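As you look at this complex, bear in mind that one protein chain is not there, while each of the others sits in place.
The chains carry the letters A and B, assigned in the order they are written, with residues numbered from 1 in each.
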């Protein structure tokens, strides 16, 4: 079975969608199988991360902002693909560093994630976007 | 078919488990298919890396320690999620940078890894842990 999840984002950061995915898996076939997700964009990522303390999400965003600063930061003066704004090429770089596809075994209709693992879209752009995630269960 | 591998770690570094996986695949069905692994943690990673020279593993650990220093390093003073120790938030960051799931085609009961590729758990925490890897073969 396949479906598409659409996640609305409003600027850089993590957007959890574990519940939407778990609910779809719970009512789909097969009961035991493999779920695969692919984000259909090159300026946002998928991520499995801790879902307990929201400070983790802020720290992740801060780390990647420092590792890949905006194109108008002097450290990034070597970038050439800048006409779509200072957050565009850094978004492509972050989308290379972070997952574009993820696979999760399913047992008895449940994702075999660990206790503290949640599913996120990691948005890298400032403007609001609707991000599409293609899903496949078999 | 599904199973769970449990890998005991004793501090940061790479722990190879190619043999355990290859033996399970060799005695499982189907003979031709796809193996998928998911590490059920947010402070350790999966990795496919060179299995020939152990210096590669030390250099990988050194690089990631420099890229993401402990939280008590002045360069990381912006971190806020620090109450679980200086190696906790850097472990979450490393688990975002390195693979959480991996998929490997299987032919005639054998993993189609390259000659020099081995499967590893990359532990990011200092305390000993038992790391669970969910495996799916279909």
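Simple rule for what comes next: a residue touches a chain if its C-beta (ideal position, glycine included) is under 8 Å from a C-beta of that chain, and two chains touch if they have at least 3 such contacts.
Here the structure is a predicted model, which means the values were calculated and not measured.
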Pick from B:1, B:22 or B:97: which residue touches the chain that isn't shown? B:97
Spell out, residue by residue, where the missing chain touches subunit A. 2, 36, 38, 40-42, 67-68, 78-81, 89, 92-93, 95-97, 99-101, 103, 132, 134-136, 138
Residues of subunit B in contact with the chain that isn't shown? 32-34, 47-50, 53, 55-56, 58-60, 62-64, 66-67, 97-99, 102-105, 107, 112-117, 138
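We adopt the following convention: only the chains that are shown with their structure count from here on.
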Give, as an integer number of Å, the spacing between the C-alpha centres of subunit B and subunit A. 20
